[in-house]
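As structure tokens, the structure follows; a few thoughts come after it.
Complex shown without one protein chain; remaining protein chains in place.
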Amino acid sequence: MSSSSFPEEKFRWGMLLSDTRYRGTSLQVITFIVFVAVFFWLVDNTLKNLALLGKDVSFDFLWIRAGYDINQRLIPYTNDSTHAMAALVGILNTLLCAFVGCIIATILGVFVGILRLSKNWIVAKLMSVYIEGFRNVPVLLWIVMVFALLTEFTPAPKAFKGANPEASMFLFDSIAITNRGTYFPAPVWGEGSIWLLIVFFLSVFAVLTLKRHSTKVKRATGKDLPTFWISILLLVAPVVAVYFFLGKPITLNYPFLKGFNFKEGIHLRNSFIALTLALALYTSAFIAEIVRAGILAISKGQTEAAASLGMRPNKIMNLIILPQALRVIVPPLISNYLNLTKNSSLAIAVGYMDVRGTLGGITLNQTGRELESMLLLMGFYLSVSLLISSVINFYNRSFQIVVR
Amino acid sequence: MANVEYVRDKEIPPAPPPLIEVGVIGWVRQNLFSSWFNSLLTILSLYFIFVCLVDFIPWAWGGHWNTKSLRECLDLDPNVACFSVLAARWEQLLFGLYPAEEYWRPTLTFVLLILSIIPILFSRYFRYFWFSVIYPGLAIWLLWGGSFWSIAIVYIGLILGVGAYFILSSKLIKTTSVSLLAAFIFTLFFFGFLSDFLARFLANVLPISLPFIESLKMGGFTLSLIVGVSGIVASFPIGILLALGRQSNLPLIKMICVGFIEFIRGVPLITLLFVASVLLNYFLPPGTNFDIVLRVVIMVTLFSAAYMAEVIRGGLAGLPLGQHEASASLGLNYWQSQRLIIMPQALKISIPGIVNTFIGLFKDTTLVSIISLRDPVGLASTIRADAKWNGIYWELYIAIGLMFFIVCFGMSQYSQYLERKLKTDN
Partner (left out) sequence: MKKISFLGLVAAVGLTAGMVSAATLDDVKARGNLNCGVSGGAPGFATVDDNGKNVGFDVDYCRALASAIFGDPMAVKFVPLTSAVRFTALAAGEVDILARNTTWTYSRDTDLKQTFLGVNYYDGQGFMVKKDLGVSSTLELDGATVCIQVGTTTELNLADYFKENGMSYEPVPTADNAESQQQYLAGACDTYTTDASALHGTRVNLENPDDHLVLPEIISKEPLGPLVRHGDDQWADIGRWVLNALVIAEEKGITQANIDSWKDTKDAEIHRLLGTGDTDILAMMGMPKNALYNAIKAGGNYGEIFENNLGATSGINIERGVNASWTKGGILYSPPFR
């Protein structure tokens, strides 16, 4: 007889579920089987359904003529281009709207967030109204309303006509705000403008070097070098000098009224402005709250400690508060950028041709390829969002406070 | 000799502060005009408010309420609002195409909704929690109608299933998982073979029923609430499981959960709704065809479950590791420690986040208008397609926006109140 204090337990099938040694594994095996089964069930159903409808899964439709026009495009596209081209135009439009929207939203959000903490009662209240107003009404409604606002309260191009026009252009006849969009002068890159660009980048490099040098001096001696005005001079002077030396290579192409519309210049369509602006306003309300929370999260002791070291208020903000607040602010800020990008899929409400409007809208409609179009569309959004969330993860990893 | 000594035996009452430092004037000085910059801001703000309101107030104040069409409004005075559209259509904006004589049903459902939330929100009424549990079934019966028993049978089945588990585990089978399995099979058996028969039998014995209303009749804010509330309620348990799965140390389960969460959070809701309206039919067995509202609710549930999972994960991450270790050292197993120690605390921390998720979801229900469901925004396009109201715009959108604002603002105030309350507690 064995006198072991650990009696050998025989393996029973029930132990697969009850014994913690096996339970994890058996649970995973079951999950895996169920998962695979469900997956194949769905695929099988889809194939059967497609067969019933006489359809197949094929991405060939991407290479046939699209046949429709897109008004706002960043790359050459005509109705003879392929559906793939149309999708690409849409993707670029989505990215453009998201990019510009994020910038405006950040500027507005920081501005509003700081003003909300203002000691001025009326300003603080106004900012609260702004934040609550934009946050608590669906973004779809904002998009539609901003678009209507732009349509109804800006003049038609016709109003600029005649000897005594009802509307006039701004800034020495360079910008025309109409209900078809806003027209800006477009730069014309003449001969030699490449030099200008090179000089500009050289100045930027010089400024960066100066900045690094001043930081080094400061670390070593504690002295502040007067970098601000020097940087401005470094940035502006050489570029201006070269500009005149080369004989003004860059000229502006002003928009002017001809026929039905303004011609030349850069034309930002109202659909783009409305969508971007509405998304920016909506998101800025969230960003404002994030900024406010970030600033409030830094305990008052930090400010007081810095002040007792003899720092001036702007230094306290730059060197003490902001670096710490940013750690709190940046991750939710980026996830708001992601939300803005996803919300840009509502572009259809104002007729802006983003990727959902082209690939997931007209192309899907004209070709009847729902499954393929939706797969591509989801793939696009998913890769954008994975890209952004990897940025968040990277930021979190590099800027985390190391505890213990 | 006259006594010229003077000893003050009373304190001089403090002089009142100068007039410009107290009262309205003082407040104004301190808060609005404390420096030139502040004064500038104040004046700019006042000007801004003036510009916003100068045209709006006369437009809204003089609005017409009693005309029969937009044309009549324009004939009377084209420069003021035409709120008649709201007077004519407010019932539709609230209830969609729900039959007028049954309006009491969505109304009652909404009132009961508030009652059913109370036990969850205020711990002192927790003993009425049973009502919150039966509410979902009651709401479905009230809204859709049909026989009372077809809904009640679900509860009967679940009660029988739970009862079977307790009887089995205490009397017959020692192993928890086996009795769980047995109870599960029993429940399946009940729903598979007995429930239909029993429901029909009960309906014959004690017929309680309401007229059946099809889903397509539901619209307006009723639809927003149906989609929003059922989405959030159904996503809650799924969200908890996903959050636990994401933290799990079983790699496969973690992978599936992370994949699901990242996928759902990575695509816009509108594409998911599009899947619900166009593609879901492809994924199900040929010929299966089910209600568009149910399809939308399923998609919205999956959508909010992913967000809910992240909120709860935040709550879980907010708990000190010591809690896990302490519960483990008490000898509690995984589910016990989750149920008794971890979840109650994690959920408490997550409540504001959950409320915010709900606000977001409720606002997002407007997207169903893009797949032709008649939520308030969808109804707005339907109304604008009526020759009588063709061309109306601001009145409708402002009214819809205002209704959303009231609901969402109320909830966000509540979540902020909770945040403050929870902060002082800890």
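In order of appearance the chains are A and B, and numbering begins at 1 in each one.
To be clear about the criterion, a contact is a pair of C-beta atoms (placed from the backbone, for glycine too) under 8 Å apart; a residue touches a chain by one contact, two chains touch by 3 or more.
Because the structure is a prediction, the values reported are computed rather than measured.
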Per the whole complex, from B:63, B:146 or B:314 the residue touching the absent chain is B:146
Out of B:74, B:181, B:241 or B:255, the sole contact with the unshown chain comes from B:74
Touch with the missing chain holds, among A:222, A:259 or A:310, for A:259
Given the contact definition stated above, which residue among B:97, B:241 or B:332 touches the chain not shown here? B:97
Out of B:29, B:324 or B:388, only one touches the absent chain, namely B:388
It is residues of subunit A that touch the chain not shown, namely 49, 53-54, 67-71, 79, 148, 151-152, 155-159, 179-180, 259-261, 269-271, 348-351, 353, 357, 361-362, 364-366, 368, 370
The missing chain sits against subunit B at residues 69, 71, 74, 78, 88-89, 91-92, 96-100, 137, 140-141, 144, 146, 150-151, 153-154, 191-192, 195-196, 199, 214-216, 274, 277-278, 281, 285-294, 370-374, 378-379, 381-388, 390-391, 393
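In this section, only the chains that are shown with their structure count from here on.
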Where the centres are mean C-alpha positions, what is the separation of subunit A from subunit B, in Å? 28
In the complex, subunit A residues that touch subunit B: 14, 17-18, 24, 27-28, 31-32, 35, 42, 45-46, 48-50, 52, 118-123, 126, 132-133, 135-141, 144-145, 148, 342-343, 345-346, 348-349, 356, 360, 370-371, 374, 377-378, 381-382, 384-386, 389
Which of the residues in subunit B end up touching subunit A in this complex? 31-32, 34, 38, 41-42, 45-46, 48-49, 175-178, 249-253, 256, 262-263, 265-271, 274-275, 278-279, 281-286, 359, 363-364, 366-367, 369-370, 377, 393-394, 397, 400-401, 404-405, 408-409, 412
